[in-house]
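Shown here: the complex without one of its protein chains, the others still in place.
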Amino acid sequence: MNHFISVEDLSDPSGEYEEKLKSILALAANYKQNPFADESLGKRKTLGLIFFNPSLRTRLSTIKAAQNLGMQVISMNTNQDGWALETADGVVMDQGTAEHIKEAAAVMGSYCDILGVRSFPGLKDMAEDYQNKVINGFVKYAGIPVINLESATTHPLQSLTDLMTIESLLPNRKLKVTMTWAPHVKALPQAVANSFAQWINVTDHELTIAQPDGYELSDEFTAGAKIVNDQDKAFKDADIVYVKNWSSFHDYGKVGDFPEWKVTAEKMNLTNDAFLMHCLPVRRNLVIADDVLDSDKSVVIEQAGNREFAAQAVLKNILVNL
Amino acid sequence: MNHFISVEDLSDPSGEYEEKLKSILALAANYKQNPFADESLGKRKTLGLIFFNPSLRTRLSTIKAAQNLGMQVISMNTNQDGWALETADGVVMDQGTAEHIKEAAAVMGSYCDILGVRSFPGLKDMAEDYQNKVINGFVKYAGIPVINLESATTHPLQSLTDLMTIESLLPNRKLKVTMTWAPHVKALPQAVANSFAQWINVTDHELTIAQPDGYELSDEFTAGAKIVNDQDKAFKDADIVYVKNWSSFHDYGKVGDFPEWKVTAEKMNLTNDAFLMHCLPVRRNLVIADDVLDSDKSVVIEQAGNREFAAQAVLKNILVNL
Partner (left out) sequence: MNHFISVEDLSDPSGEYEEKLKSILALAANYKQNPFADESLGKRKTLGLIFFNPSLRTRLSTIKAAQNLGMQVISMNTNQDGWALETADGVVMDQGTAEHIKEAAAVMGSYCDILGVRSFPGLKDMAEDYQNKVINGFVKYAGIPVINLESATTHPLQSLTDLMTIESLLPNRKLKVTMTWAPHVKALPQAVANSFAQWINVTDHELTIAQPDGYELSDEFTAGAKIVNDQDKAFKDADIVYVKNWSSFHDYGKVGDFPEWKVTAEKMNLTNDAFLMHCLPVRRNLVIADDVLDSDKSVVIEQAGNREFAAQAVLKNILVNL
């Protein structure tokens, strides 16, 4: 059984990441050159995708990745109203939850060979969200490998893609990577930012995270990074600028109103001619200015395109162990 | 043309069930051992699945079954608001219905080789529901074989699975089978219970149905069974306990408030060490107590897993006659 739930799934028994990370990044890069290199590997294997929240990019790229490997894919949408899962033990289920995750995961697991699960945070209750009960329940009860398609707190498929993208742009170099908070009008999860911090931390790159005071991410994910509240300082000499909004972790779910954090050409000029990354979707001129997004240094489309090959590398590594 | 709409689709011209039932149960059991035994049979054939109501288990197991046979599957969700079908003849369609089932079924039939249809009851008007106008309309107008994915009144794919599960647990024996009503907080269809009664009735097993006074099912389906209002009596010496809630048939759609009907370990102790079955989803500790569901005698997960192979056997029997 090998799940793909967090960066830790890429560590060696000794706790080292270098070898496995290098290997999966090389695999993803190879698939980008030849997507059909293993087109029979997934024959007779079914990937089930369960979305408790909307998905377009992750859905499409993961389906395409599985089909490149010859897998069958069954994609299901559900929502927490229509098919609310109970995750607590021992409760009398006479309220809103219609099925316990024990049964739901075991049954889904019996029809598929690999399951992908997306389940966003409610952004109301930090302790609840950060327990990741849905995805952990699937891991516990599905009986088959589970892939995290973005949980309440992490989005490792995105982070693997991000590392792949960085490595393809500036290979074999120790880089100055800056992740900056940027404005938004809705409360967004911390998942992409948490994972990016965590994944950069297992590389040799130097990570600086900039956000307004009070918008620091959880230490659990940012350990090893330099944390600052001065965006200009963080941009100084950066090789990569990774832009993302997140709602507050400490004042949980609060939307930050800091329009001056928008990423502009002026700020990009402070960098070492950095590449601009964003996981998309991006609200233009709120998060990042048009001229930055439309510049030669913006790699957001290539980055999104790489999602397919990162997912394919993950699926391949699971398939060979089935 | 061979539809799979009710148990009667398994009867011989002489009205006997034994041979066809034995044959399809053996086929399903074989597929469980070797799901890909007929993986080219469905080449160039398309199964269309139309869901007027939500489905996860039925959707997933039926798609998987079809893919095991090499079929293409196209799954469509609709809902009675968004694409309400008219089933009455001669009406001026200037109200809520946007398409007549005559056209809807014929068109869907022209793109597919087999159609599966799910359409739940409204639980407001018994006469309306028990006419099963949607699924009968598809049978009448689609021009291709139709599979019942749970109609207003029956769920034969579930019942075939149930017989397959029973036969695998206690083969070649005449069994004491008990189906018991259990508590729930929502008005649920009678379909699973109706079908289970009907299907057990064409076997040699002895069926007892227990429900609170006023919650008797329609005679149309329970003919041949022993009907009691005493749950303990029904559990006595049972080999199989099949648990299911249903709303009232006679006081149509009424939810029963009888918490004492919850299935507990104490009640299971009255049985002949019976296996516990439920079609899922099940609300834990409302319908069945945790310790019963988590006991070695609970086969609910295996039962759900068998859905795949029962559907595959049904599809195979239709495919060979196309």
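Going in written order, the chains are labelled A and B, and every chain counts its residues from 1.
Operating definition for what follows: a contact is a pair of C-beta atoms (placed from the backbone, for glycine too) under 8 Å apart; a residue touches a chain by one contact, two chains touch by 3 or more.
Just so it is clear, the structure is predicted and the values come from calculations on it, not from any experiment.
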item	value
Of A:H3, A:K45, A:R59 or A:K176, the one touching the omitted chain in the full complex	A:R59
Selected from B:P35, B:G48, B:P121 or B:G256 as touching the chain missing from the view	B:G48
Given B:L27, B:A65 or B:M108, the one touching the chain that is not displayed	B:M108
Contacting the left-out chain in the complete assembly, out of A:A88, A:V185, A:A265 or A:L322	A:V185
Hidden partner interface residues of chain A, rising order	36, 39, 54, 56-57, 59-61, 63-64, 67, 185, 280-286, 290, 300-301, 304-305, 308
Missing-partner contacts on chain B, residue numbers	44, 46, 48, 72, 74, 76, 78, 82-83, 86, 89-94, 97-100, 102-104, 106-108, 110-112
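Here is the rule we go by: only the chains that are shown with their structure count from here on.
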item	value
Approximate Å spacing (C-alpha centroids) for the pair chain A, chain B	39
